[in-house]
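Missing here is one protein chain; the remaining ones are kept as they sit in the complex.
Showing chain A:
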Amino acid sequence: MYRINLNKYKILVGLFGLLIIPSLAFASDPIYIQDVEGNPIPHALVKIGTEQVLTVGNDGSFELPDNLQEDQEIIIIAMGYDTRIFQARELSQVNKFNLREKIGQMGEVVVAATRTDRSVEDLPMPVTIITRKKIQETGGMRLSEILREQTGLQVVGDHGAGLQMQGLSSDYILILLDGEPLIGRTAGTFDLDRIAVSNIERIEVLRGPSSAIYGSEAMAGVINIITKKSQERIVANLESRYRSFNTLDLSGEIGMNQNDWNLYAYFNRFSTDGFDITPEVPGKTQSPYQASTAQFKIGKKTKKWNFKVYSRFYNENSENSMQVAGEGSPRLADLNGERMDLNLNPTISFRPNDQWQMTLRSMSSLFQTHTLTVFQEDGSILDEQDFKQHYHRTEFQTDLQLDSKQLITIGLGHLMETVEATRYDDNNRFDAGYVFLHHQWDPSEKWNLVTGVRADLHSQYGERISPKISGMYKFNERFSWQLSLGAGFKAPDFRQLLLNFNNPSAGYYVFGANLVQQGIARLQSQGLVQQMLLNSSQFGQLEAESSRAINTGFRWKISGDLLFQGNFFQNNISNLIETALVARLNSGQNAFSYFNIARVISRGAELDWTFRVSENLQFSLGYMYLDTKDLDVLEKIDAGELFRRDAQNRSQRVQRSDYGGLFNRSRHNGNVKINYQESTTGINMALRVIYRGKFGFGDVNGNLILDDSAEYAPGLISWNLSLNKALNNGIMLEAGGFNLFNQTTIYAPTNPGRVLFAGMKLPIHQLINQYK
């Protein structure tokens, strides 16, 4: 995946001059460039003077040309590593040297932020990268286990393991797989447990609204999961992990990278017995389930063309049981769930010269679920639900490098979505077209600007313009400040538009916004409506939920080994969609629909310190402060209209200081991470201490807001430790545990308590090479 990039090595090249010194004749033995662990760095560049650039072989080696002057400066640049400058004389005396990784993944390339390759330190917006190595170190199997350890990200159990970012829930976070959106949400939550991690190369975490590039859903931020492709000629690995709750994760991958062909195939099988944090209640907290993931990627590169086809398949089966309350004694029922997910993503890109690049890509996805609930005693069906969603997107992107300082990106796309479901009336289809324009500009060495705008035209919610502007000022090589202003939106989802739900036993109807007019008319014609509570003139089109956000912060390299980063944010969200009562029926039942009513503010700070004590020891500290408020609640409190109940159920007035903001948000979150490589045994240790502060779990005093100490779940500290060791033959062994001190609360249903694991990775290609 090569795109035009704006990395600034040109500036570095200009920093040194030429001196006239008697030349030396050098031996042409290869010199190897390695990382601190001794692995080759194949993508490095060796620059001699302003003219000459040497290529580095796949083994990370290069040879110095003859007749170099003794004090000729030679610059070694590699993406993700601190640049080193040698004199020719020094290099002639060694046959290998190390490059150090840039601290805090500052040098990593990010695609999602601008749709072009750009390194973290050159991006004027808050971005973090989780590398393959970090993913491996955690010992996690599913994506939720990786993301929950990052500063500023929380995983919340709500119809699956949903992500929370900057105080916004999973509904407002776009999840990308290799740059293409993943679909399939349950009640708005994208379940992170659907994603296996052993084929992930790196994860890009973009904070703040990115609707200017991605449109709907990218309101709180974007997670871009970049999967592996074969870097080596032939690669084959087997990986297995086993852990508590009889959880087994098996993965195999094979890859080939030859003659500009790149093939990669991956298969993962995951099974677990689930866990139960409320044993007194029938049914498990997490259902036992088995999941299979398969991925196949093929790519062919020529000088000007690049063809790729990526595909992914996911299938999951779960079983559980539950107790159904009703008249008479409660009855037990069995639940069976099935989820299926299929993606196909072909891409063609054409690069006629250094200035232009054109990319045509599409993503076709299918997401399907089936759930069946059956009474245990007589096998009668309590509930059966089907859901099927198709998504197809085609996009054409053109990148134009105007000069060394300006890059323009223009995109044009169409998307089509259909859904069929038990609770929706017909086969429903949405169509949308969009265009986006992006401009990356470095007006001077110190300034760096990214501006963009996207227009969406949608068959449901009309048109939407999403602008974003980000700028960074580099005070010096060590300190930069950035500011990013952007707008985000989330289109009303199928449920909010199309739901046609009647629950006679609980006694209510819910109509999607598109159906409420005819639904109420039908009830009226049947003579069932006793009273209309909203005028039918209020049944307008549901508008997209929208936000305006500011993110501002700094990157401060206090030294080459100490990095301090901060980001301060505020999201003002309006038009949030909630249900409201529409009509009261003769039977005493109610009919609801969805309306744009709520307004929310979320603000806070994310701070990260990274300290490399030595090559063997790294230490980091992360903290997030979060403050969320429902503005309508604040208005009511100020007007003295909000009350709560005391222990005798008598009413008291709520004060502003009682209000704790939105549920399920922790005011304080933090983490401490220590990585240590023990040099004599070769054991790597990664200890992570993750703190999630107390959070409101729900209302207990009757006013539906968070204002009582009994409404908070306690803060929890999770001690996660993993140890791994790579043997000489490439086999890797690992062991460790999550939540070693077994801290749980019933209000965090994704947290099973202590989990111990052991695992092994077999690099088959290496083993074959060694023994043949």
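One rule holds in what follows: a contact is a pair of C-beta atoms (placed from the backbone, for glycine too) under 8 Å apart; a residue touches a chain by one contact, two chains touch by 3 or more; residues count from 1.
Here is the rule we use: contacts and distances are computed from a predicted model.
Novice: Looking at UniProt, which of "HmuY protein", "Tripartite tricarboxylate transporter permease", "Glutamate synthase [NADPH] large chain" or "Septum site-determining protein MinD" names the chain that isn't shown?
Specialist: Hidden chain, UniProt protein name: "HmuY protein".
Novice: Among A:N259, A:N353, A:Q531 or A:S657, which residue is in contact with the omitted chain in the full complex?
Specialist: The missing chain is touched by A:Q531.
Novice: So one chain is hidden, and I want to know which residue out of A:S404, A:Q652, A:N742 or A:Q770 touches that hidden chain in the complete assembly.
Specialist: Spelled out, the listed residue whose C-beta touches the missing chain is A:Q652.
Novice: One chain is left out of this view; which of A:F643, A:Y659 or A:Y691 touches it in the full complex?
Specialist: Checking the options A:F643, A:Y659 or A:Y691, the one contacting the hidden chain is A:F643.
Novice: Taking the full complex into account, find the residue in A:P443, A:G560, A:G698 or A:P714 that is in contact with the omitted chain.
Specialist: A:G698
Novice: Which parts of chain A face the unshown chain closely enough to count as touching?
Specialist: 325-327, 330, 502, 504-508, 530-531, 533, 581, 584, 587-590, 641-645, 647-653, 698-704, 710
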